[in-house]
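Note that one protein chain is taken out, while the other chains of the complex remain in position.
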Amino acid sequence: MKIKKILALILTAVMLMSIVTACGSSSDYNCKCDVIQLEFSIWGDESERESTQGALDVFNAMQSDIFVSLVQIPNEQYGERLRTLQTANNMPDCGMIDERTAIGWTREGLIKKIDIYEGQPSRPFAGITFSDGGQPIGYSIGSEVLALWFNRDMFDAAGVPYPPTTLDTAWQWDEFIEVAKLLTLDANGNNLNSPNFDATSIVQYGVYVNQWAWQLEVWALSNGGRWYSEDGTRAVFDDAAIEAMQKVYDLHLVHGVAPFNPAQTDDGWWDSVGAGNVAMCTEGQWATGFTMFSDINYGVGVLPYMKQQANITAGGPVGVFADTKHPEAAATFLRWYSDPESNWAPILDGWVMPNTTDWFTEEAKLTRWIDEVPNRARLDARAFRTAVADVALHPGTVPTGWYYTPGTDQIDRVLIPALVEAANGSKTVKEVIESVRPALEAAVSGN
Amino acid sequence: MFTKSGMQNKKQNEKFCNRLAFTVLILIAAMVMLPIYWIFRSSLMGSLDIFIWPPKFLPMGTINPSEWNWSNYTIRSANFVFLRNLMNSFAISVPCVIFGTATAISCAYAFARLNFTGKRFLFSLCIGSMLLPTMVTLIPLYMAWTYLGFVDSYWPLILPYLCGGGAFNIFLLRQFIRTIPRDLDEAAKIDGAGYWQILFNIIIPSIRPAIIVISLLIFITTWNDLLQQMIYIHSADKYTLVLGLTAFFGNFKADFAGMFAATVLTFTPGLIIYLVCQRYFIEGIVMTGMKN
Partner (left out) sequence: MAGKKKKKSLMEKKEQRAAYVFLIPAFLGLSLITYIPLLAAMAIGFTDLRTGHFVRNRVLPPPRFVGFDNFVEIFTNPTIDFLNSIGVTVYYALFAVISSVFYSFFIAILLNRKIPGRAILRAIFYLPYILPAAAVMISWHFLLRYEGGLINYFLVNLGFERSHFLSASETVIPSLVMIAVWQCGNLIVIFLAGLQNVPRVYLEAAEIDGANFLKRFRHITVPCMTPIIFFNMLMSLVVSLQVVVPALSVTRGGPGKSSMFMTFLMYHVGFREGDLGKGSAISFIFFILAAILAAILFMTSKSWIFYEEGED
């Protein structure tokens, strides 16, 4: 009976409190009606929210015409959530955009088709400019390219020289496999070339090529193939592209130098080099940010290649949403926010590289974002410059499909589950691609 | 017919059965606990340590060998956001449980015991609504709630529970009421008891286990209802514990260890409530059979 009474008391108390909470929270805005109020939406975790809020505070303090408030939306449901907000006429004025939906949403009318750098002297470089039919519609706030990350201690222990750090010395694919064999070790420390190698007790793999769907495009380009036509109107997935993807899966299926990697979740770096399971992995420049989470002695090099040097640029864009009443003010804010000088935290943490050419060509600026940033300097600033920074503006580096092709979000949704069957060897890449080809084509040309 | 040795034999038999049941249960329980232990183990590690092969059974990292990483908990449980989210979760679940249970009992009673025109029809409508996935009505309801100006409040999450508390619960209670012998309420009726009296004095005490079960089910359902909360709650100061779990996935990184720690903190209130309730619905009731 006593417990019952206490329980009843607690429940009553909680209920009273909850009613107070539920009813009393009709939040009244502290409306400064003479300023333009903007809502800016981001996805991201707590630390990203804090750093973004920090940037907004600076912006709100430095001028008195525009006041920007932050809307944080959980990462996984960003697109769906924006759609629901829009249905209810609550869409923010501007915000981050899922890069894969940028073109589709612009055509659908969810994003305003305006060039926020219209009439401005400088703008982000071409590799990270979203365009629809040649007209620029959005810009990544930071740039990314892919690179090869490795564990220095594992290379030292195997007596293998570190991966090349300049494009002209990059490994050809077969050389890459040979090195990976030396770094694939069983429980007794034998490598894959040793006659005593025990394939059932592998404790360290040589390589983990990130197979998260969009990153595979780089291998198609490297093998002289294409995923999308250059004008972004068709899904191509030609034989060279298919062959390249098969080569990537064969690292595990045929050569045994890579772990099985279904790529159903986007955690390649963590699962491989990050946790010390694998000697080398491919990942975007943002892996620089990951290095602060452990004491592993990481290094960085250039990607190997199949037939030609290739790399892809990436980066999350911002845009003005269609419902806003203040597109000019939103553009002003977004220009400010996209400028590395005003939004330095993501560059400092290692998550992004700057977005304009001058940061890659002027020595003083290069020093600021590479040598003076601990996360990058730790990787060896020289190597970082040649293996990552120089690659961003190299002619072999082209924009990822989503910069010029609509429907890449649907492509991802088709490819990610479909390619698992190629990864586990139950189908060849050719069979997988042919079985989903109608869906891939519909995703691009249907938009 | 019943010799002493026969009784003893029976008792021994019973004992053996209990021992066998116990052994089987312990084995299965160990398997059931494994994923839960895994969440707990992972919550005490660094996020990278979770990915190490082969997996470490104890939460000791090799990358961040900082023994057990209790900081995942201390940081989160002490912080204001956690407490605020906890209160918000209660603010949704508690009214839902109270209203949902009360209305479900009254509806179930009518369906199980009373005769009225249109009973079959209404009951089939009720059953039919169980087959309706939440997602089907999501868009129209969202539009309606928006029109009424209730978005970014808890009303869209609470008000449905004022309306019968969910067909499942009505149906479950009805099934339970139907297992109670009808003679009981017939007798009460002859003694001049009204419908409310029968409901309160006979039906409710007899189905107490079921009532506690549905309160628990409502509590857990509303507590974990990520989809609807995500759609209706926008501002961070109204976030609940489950919504808080989504904040561990960043633009580039995912704090799995932190998420697992938050998961443990999220389900703890439900576990405590279950433990408190369990003795009522399991040991509470023998009278139905006795009175018969």
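Note that the chains take the letters A and B in the order they are written out, and that residue 1 is the start of every chain.
One rule holds in what follows: contacts are C-beta pairs under 8 Å (C-beta built on N, C-alpha and C of every residue); 3 or more make two chains touch, one makes a residue touch a chain.
Fair warning: this is a prediction, and the values are worked out from it, not measured in the lab.
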**Request:** Kindly name the visible chains that come into contact with the excluded chain.
**Result:** A, B
**Request:** Using the definition of touch stated at the top, determine which of B:Phe82, B:Tyr154, B:Tyr232 or B:Phe256 touches the missing chain.
**Result:** B:Phe256
**Request:** Tell me where the left-out chain touches subunit B, residue by residue.
**Result:** 1, 17-18, 21-22, 24-26, 28-29, 32-36, 38-39, 42, 50-55, 57, 103, 106-107, 109-111, 114-117, 119-120, 122, 125-137, 139-141, 143-144, 159-160, 162-165, 167-168, 170-172, 175-176, 178-182, 195, 207, 209-210, 212-213, 216-217, 220, 223-224, 226, 242, 245, 256, 259-260, 263, 266-267, 270-271, 274-275, 278-279, 281-282, 284-286, 288-290, 292
**Asked** So which bits of subunit A touch the chain we can't see?
**Response** 76, 79-80, 83-84, 86-87, 89, 108-110, 200, 259-262, 264-265, 271, 277, 322-323, 409-410, 413-414, 416-418, 420-421, 423-424, 426, 435, 438-439, 442-443, 446
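The rule is simple: only the chains that are shown with their structure count from here on.
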**Fill in**
subunit A contacts subunit B in the complex at 3, 7, 11, 14-15, 17-19, 21-22, 25-27, 42-49, 71-72, 74-77, 81, 84-85, 87-90, 203, 267, 270-271, 274-277, 286, 289-290, 293-296, 316, 351
**Item:** subunit A-facing residues of subunit B, complex
**Value:** 46-53, 62-64, 87-88, 90-92, 94-95, 98, 139, 142-143, 146, 151, 153-155, 158, 230-231, 234-238, 243, 246-255, 276
